[in-house]
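Only one protein chain is missing from this complex, and each of the others stays in its spot.
First chain written, first letter: the chains are A and B, and each begins at residue 1.
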Amino acid sequence: MTTQEAAAIAETAPAPRRRGRARSGRGGTGSWVVGAYSLIALAIMMIPIVYTIVFSFNDARRSNIVWRGFTLDNWLGICDDDRVCESFGNSILVGVTATIVATVLGTMIAIAIVRYTFKMRTLITVLLFLPMATPEVVLGSGLGSQFVNMGVERGLWTIIVAHIMFCISFVVVTVRARVASLDPSLEEAGRDLYASPGQVFWRVTLPLLMPGILAAALLCFALSFDDFIITNFVSGNAETFPKFVYVAASRGIPPQSNVIASAVFFLAIIIVVAAQLSAGARRRKLAKTG
Amino acid sequence: MAFGAFANSGPDLSASAPRRRSYVALILLAPGILYLIATFVAPLGSLVLTSFKEPGGNFEVGEYVYAFRWENYAEALGRFGEIFGRTFLFSLLATIFALIISYPLAYFIGVTLRRFPLWQSLVLILVIAPFFISFLLRTLAWKAIFSDEGPVVSFLQAIGLFGPEQYLNGTAFTVVFGLTYNYIPFMTLPIYASLERLDLRYVEAGGDLYAGPVQRFWRIILPLSLPGVVSGTLLTFIPASGDYVNASKDFLGSTNTVMAGNVINDLFFQSFYPVSAAVSILLMIAILIPVIAYVMKSGSEDLL
Partner (left out) sequence: MGGSFDESGADLELVGVTKRFPGFTAIENLNLTIPAGSFFALLGPSGCGKTTTLRLVAGLEEPTAGRILIGGKDVTATKPHQRPVNTVFQSYALFPHMTVLANVEFGLKRRGISNAQALAHEALRLVELDHVAGRKPSQLSGGQQQRVALARAVVNRPALLLLDEPLGALDLKLRRQMQLELKAIQSEVGLTFLHVTHDQEEAMTMADTVAVMNKGRIEQMGAPEELYELPRTSFVANFLGQSNLFTGPVVESAADSITVEVAGVGVKVPRERAQRHAGEVTIGVRPEKLTLHTSKPDSVAGLNVLGPGTITDVSFTGVSTQYLVQIPGLPAITVFAQNMAFGPVAEQGAEVWVSWRVEHGFGLADEADPEPRFADDDDTRSIAVQRRQSLEVELDEA
């Protein structure tokens, strides 16, 4: 995932779902054609995913390009190629650290932007917007040359520094929508009901912002986990999972990479489907009682 | 809109009117903003400084000193002018193809499937599914599929469209294909977001007022979903123009498909930092100008 990809998700996420508003949409030949076209497009989009998953079961030797037969060995011995596992561990470490820091910093900015007035507001909003509108290769080479100019030894921590940087803006966008939609009378009710300012924040404001903050954190982690373009410039000798794949691409990718990518894919899909189903169940429950 | 997300679009009355003292805002803003200054603004400055550096006294590779060597830019433009043109062309083609594929798809999910919420959610998950599997592995999967022994080339050769020595990988086709494929979700999601909010009663009103299907699309549906289209094209064009994975010879490209990102990357890792920085700056300017012009022309200045 790239930063712009995340922007696309970020703006889809807070969209209010107003379903079944107008019940028109008579199917005609038009919508039939659109449906067939869409399903073909989706099917083609799924090809590389299926390919990656299928080849995680390939009984591959050196390069995992030609199908040699089904095996579970790759799944049972994920760490047989220890560089795969090490780089995966590094990616998790970088992702978790960058997510925590960026989520805290971004949430603070989001609250400030919605709730407070301050000088240089326009300048600050432009500053938050620019990292999303800059090609990643420029972000990467900029930070890279900064580290070179300063004589900084590049490694895992410089990757973390870079990932926090490109995550902040996305956290701000995602959480900001949540803060803006927060009914101010809820916090007033808290104050009215004898809660001190600190208690209002921890017991009312923060719990109500939590869905937005969690969405932002997931987005940031996904962004960090799949980033290669920026990481490449700031990583030195450290290797994250995407960087391992890139470096290995010229020599042949071990099938364990496919195992890790497939496992992450299944985990993410399970999380998303579960979230969708529980949201759907909540909506149905509401429809019944309300 | 992500691009409108920071716009000051009038007073936000839903939230409590700003009334609190600025020092709290300062405490909330300072860490994050200082962080961005140190890791985003300063590096851009560093990039500008680097782009004017000249080789150091020892003539060692990677040794440069601060100077004002504007010839770096002349060199970048002279050596890589063609590559800039190609970068622009490939990104533009990928954006157009992505739009052609994404609009009907977004319409299908956002409008046709509106009456089936469960299906809508499932198909939406399919659209974002590629996000969950490594970007590089997906691209490598296409490389394998388009490979010389792969199914596509074999098929084309079997039906006689391709000669025995004709291949796909490393051509402009595979690079643009890869860019289009990788950035389709960026195009689909914003368009879906605006179509999902489209009130179908407007379309019904159009039908009531004698608009046929084609006119209903051009005069009602498309204008109402334009914010999504603008957002989607920007979200596709910007990253595509800086991409150096698809065009890399280890992935879908070859030496004939080099894009600006590849130049920046290669020069950087060969320690030719000044010219790499100059190409970065030129790329950033070359992207920002059409993007700003486009945003102005699409009548959505408030996006920026």
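Keep in mind that, in the parts below, contacts are C-beta pairs under 8 Å (C-beta built on N, C-alpha and C of every residue); 3 or more make two chains touch, one makes a residue touch a chain.
What you see is a predicted model, and the numbers here were worked out from it, not measured in a lab.
Contact with the omitted chain, checked across A:185, A:250 or A:278, is made by A:185.
Screening A:78, A:208 or A:263 for touch with the missing chain picks out A:208. Contacts to the hidden chain, counted on chain A, fall at residues 117-119, 183, 185-186, 188-196, 199, 203-204, 207-208, 210, 285-286, 289-290.
The criterion applied here is as follows: only the chains that are shown with their structure count from here on.
With centres taken as mean Cα positions, chain B sits 16 Å from chain A. Within the complex, the chain B residues that touch chain A are 1-3, 5-8, 12, 14-16, 18, 20, 22, 24-26, 28-29, 31-33, 35-37, 39-44, 46-47, 49-50, 101, 104-105, 107-109, 111-112, 114-115, 117-118, 120-121, 123, 125-142, 144-145, 147, 149, 181, 183-186, 189-190, 192-193, 196-197, 199-201, 203-204, 213, 231-232, 234-236, 238-239, 241-245, 250-251, 260-261, 264-265, 268, 273, 276-277, 280, 283-284, 287-288, 291, 304.
Residues of chain A touching chain B in their complex: 1-5, 7-12, 15-25, 27, 30-31, 34-35, 37-38, 41-42, 45-49, 51-52, 55, 65-66, 105-106, 108-109, 111-112, 114-119, 121-122, 124-139, 141-146, 148-149, 161-162, 164-165, 168, 172-173, 176-177, 179-184, 222, 226, 228-229, 232-233, 241-242, 245-246, 249-250, 253, 257-258, 261-262, 264-265, 268-269, 272-273, 276, 280, 283.
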